[in-house]
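Apart from one protein chain that is not included, each protein chain of the complex appears where it belongs.
Here is chain A:
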Amino acid sequence: MVVDLPREGEADALFHALADATRRDILTRVITAEQSVSALARHYPMSFAAVQKHVTVLERAALVTKHKRGREQVVHVNLDAVRRATRLLDAYEQLWRQRTTAIDRILKEDREGK
């Protein structure tokens, strides 16, 4: 079976984290390069505390990790976790692709008069 999917119950935390536009944007930025929370906060019309909360939701879903550097908190992406989330939807799409191919095979038999 599929390996490397989120453990039971973790999928909801992942999707909850990804279901918010600001959090997806934060994630997109830290995939490109690590960012401090204060640097991230400058991109959004909300308080530092609000941005920090979004980072915490991403952290709980294991999509990012945070560590201290001097007086700053630096946010890193956890690429493996991001890949697991996208793989879930991809795997389901793949199922429909396989079904489509199988229906097409049945129709082909019609045409060949089997």
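Everything below uses one rule, namely that a residue touches a chain if its C-beta (ideal position, glycine included) is under 8 Å from a C-beta of that chain, and two chains touch if they have at least 3 such contacts; residues count from 1.
Methods note: contacts and distances are computed from a predicted model.
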item: Chain excluded from display, named as in UniProt, from "ABC transporter permease", "DnaJ-class molecular chaperone", "Activator of HSP90 ATPase" or "Peptidoglycan-associated lipoprotein"; value: "Activator of HSP90 ATPase"
item: Residue of A:Leu27, A:Ala41, A:Val57 or A:Val75 touching the missing chain in the full complex; value: A:Leu27
item: Residues from chain A at the interface with the omitted partner, ascending; value: 1-3, 5-6, 8-9, 11-12, 14-15, 18-19, 24, 27-28, 31-32, 77, 79, 82-83, 85-107, 110
